[in-house]
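Removed: one protein chain of the complex. Kept in place: all other protein chains.
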Amino acid sequence: MKTQRLLKLSGIILIAVILVASLFMVKPAKTAPANAKTLKIGAIVSKVGFASASETLIWNGIQLFEEWINKKGGIKIKGEPYSIQFVAEDGQSSADGAVSASTKLVTDDKVKFIVGPVMPFMVIGSGSVTEPAKVLRVVLYNCKTPEEYGPKTPYTFIANDCTVDFTTPDLQFLKEKFPKVKNVGVLTPDDGAAPYLEPIVKQKGTEEGLNILPFVLWPLDATDFTSYVVKALSYKPDALFMINGWPIHMGAMLKAARELGFTGPAFGCHEDPYDIDTVAGPAASTNFYVHNLQVDSPAMTPMIKEIMKLGQAKYGRQSPTYVWAWNAAYCLTQAIEKAQSLDPTVVKNSWEKMKSIDTAYGPGRIGGIKTYGINHNVSYKTPFTSLKDGKVVWVEWRKVPLP
Amino acid sequence: MATRHKYDSGAFLVKVKGKPFKSAAVPVLVILLFLLPLFVKQPYYIHVFIITLLYIIVVSSLRTIALSGQVSVGHAAFMGIGAYFSGVISKELGWMPWLTIPLGGLAAMFAAVLIGYPFTRVRAIYFSMVSLFGGIAIVNIIRVAQKWTGAIGLTGIPPLSPIDIPGVISITFLGEKVSYYYFTLLLTLVCLSALYRIERCRIGMTWKSIAQSHLVASSVGINEVGSRVLSFATGCFFAGIAGASYAHYNLVLTAPTFGFLPSIFLVMYMLVGGRDRFGGPIIGTAILVMVPEFFRSLKEFTPLILGAIMVVVVFLMPQGIAGLFDQIKARHGQDRRRKVPTHAA
Partner (left out) sequence: MVSGLLAQVAVNALMLASMYILMALGFALLLSIMGVLNFAHAVIYMAGGYVCYQLAAVYGINQWLSLVLSAVIVGSFGLFLERFCYRPFFGDVNRTMVMSLALIVILESTVNILVGSYVRSVPSFAPGVMRGGGVSLSVERLVTFVIGALLMLALILFMQKTKIGQQMSAISQESIGAVLQGINIYRVSAVATVIACALAAVAGSLMGAITNLNPFMGDQMLVKAIEVVILAGIGSIGGVVGSGLILGTIDSFLPLVLSGCATDALGLGIVILILLFRPQGLFGHEA
């Protein structure tokens, strides 16, 4: 009985300690501005939840960039050198998490610039906080829904090409290398983007003379994709487009497709080919194309090679996802430096008018009016890699029309 | 003063007479909450308090349903019904949120009656399981109705319209966390008072008697089905109100917020706080929602704090945290000679 009471007492004390400690975790309101020589940039990445598998790599890429740019002396605004510090908040793979994270970053850490998130529901969630607060955001992807990105989100930029930008180059590649292809099947997540994507993709297909079959939608929390792939294959496609998703989804769909006997070419969008290879397995990872990198190919730009070196040193890993994240941060700091101001509105106006910008993938231009209605896209020659017999094999740099 | 008897793991015959507040603790707490924005300036922590208060309403309403012996493991879905209903109506039809929030509550209540009635066929754990699936199904239906709810999420929900009585008072809500805080605080106080009063009324007694033994209750002429549906509807009404308020605060809604895991967490908040006392869900929700938020800087280690609290409570506090008071009272109070049972047989 005595030990019981002792245990009870210690338990109560433990909880009391946690409660008191939590009060100390609350940082006092910043009365003075942050160190004038450090520029804090926020990052919304998912550390838990299904997206954390890939978004942790994004955070690592951002950290590699932070070290690199500070080693170079940071950036100079009006003669003052500034070191860059990235502050991450966990988006928890959900819209609420994104709202919470962006609230914390904007109101508590008082950042004026943010990198991330990726998925449309998180972009919309965080946008509801950052846009009214006029915080400049560089999101990492776009799925062409109007609330996500467009004239209604004037403070959002994108530093890489996205789904709809890849469609025409992919269709043209099909025509070049697989002239017998007539019908293209499409698999896409049921996340609300499909109704917007379908007409655009169909139209581009008509332009290129290829027939786009009806879209097959899969729920985001599906564990087994076989049924959906069966449906897509029942339309007898010659090629498969897998539009949007993470490697865990793409790899599973590719694997299912190959197992069901589909041997035609399959396309992803922007995902990490190494992760797709891991999930799909060596047997299925063939005749697959994605707009990403083969990290050890000699065709990589000097910056990419540098990123791989740094990644290997710090994380023991060379992932193309590092480049994706690095690039977003890199474009952001360039824009800030070009504008010579820490005011997001000034940077926004300046970025829109930039004639060119350097990216990790090579020289880039600013575009976006045609496709998105807003001149906030960084566009460059897109990398194009394939999976061949279980290995990641570089194809080429392909031109992408200015969005 | 009636003595206390403990039956099973749920039904407590609480004193019907006696002071509602054992000590001055509750009024003091309420006053402190009103003064909170004076010493907490960061909007982020006000945000945490707002969310916590809303969830306190939801979990307390869950307890109201649990009073009648029905532990609903799909309660978050009803919060979602209220949220989406109010959000969609105010967005599409342009009605004021002040009007659509109660409507959201009514919508949730309506759904509860619709669903709760067939669900009265099952009891205890079977009810919990069926409510679990019901909750998931509701969320999926919300997802499927993309035309109104937006498959990615519902955006563009109007915030609370400003209160503008010229010369007297002018309050805007958009972008003003403090205004939302006071609104939420008042809403919480009203809802909790309502739930508390309902519980202490005859209908509350009826529910508790059904929970103890539905056979005996029926034999005394209590309409088991009607009472159970009423309890379910009442709880869901308040959940709907809280959900609708959440919608007009967050301005963005996504279906997973009201899904399977959140429903389970709601039950957990109630159990950890203590199912037997009215203050249980309040304490449980407050600790389990706010503490991980304060420890946010630990990033991926944050859930461990949550786990630690849960483990400590489940091992050492069988009646939850609120039950601590009962245990201490029983040990040092009038019934000194009675042994305190450590857990129900």
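The letters A and B name the chains in turn, as written, and every chain counts its residues from 1.
Quick note on the criterion: a contact is a pair of C-beta atoms (placed from the backbone, for glycine too) under 8 Å apart; a residue touches a chain by one contact, two chains touch by 3 or more.
For clarity, every value in this text was computed on a predicted model and none was experimentally measured.
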Displayed partners of the chain not shown (whole complex): A, B
So one chain is hidden, and I want to know which residue out of A:I13, A:L260 or A:A299 touches that hidden chain in the complete assembly. A:L260
Of the residues listed, A:L217, A:L254 or A:V395, which one is in contact with the missing chain? A:L217
Check each of A:E89, A:D165 or A:D190 against the chain that is not shown and name the one that touches it. A:D190
So which of B:L53, B:M109, B:L132 or B:I157 would be touching the chain we can't see? B:L132
Write the list of chain B residues that the hidden chain touches. 9, 118-119, 121-123, 125-126, 129-130, 132-134, 136-137, 140-141, 143-144, 151, 260-261, 264-265, 267-268, 271-272, 275, 300-304, 306-308, 310-311, 313-315, 318, 343-345
Identify the residues of chain A touching the omitted chain, counting contacts across the whole complex. 47-50, 52-54, 56-57, 189-190, 194, 216-219, 221, 223-224, 226-228, 230-231, 234, 247-248, 251-252, 258-261, 272, 275, 278-279, 281-283
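Note that only the chains that are shown with their structure count from here on.
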As a quick test, compute the distance in whole Å between the mean CA positions of chain A and chain B. 37
In the complex of these two chains, what residues of chain B are touching chain A? 41-45, 47, 143, 146, 150-153, 155-156, 174-175, 177, 250-254, 256-257, 287, 290-291, 293-297, 299-300, 302-303, 305, 308-309, 312-313, 315-317, 321, 324, 342
Across the complex, what residues on chain A touch chain B? 4, 7-8, 11-12, 14-15, 18-19, 22-23, 25-26, 29, 47-48, 88-90, 94-96, 99-100, 103-104, 107-108, 120-121, 124-125, 128, 132, 145, 147-148, 190-195
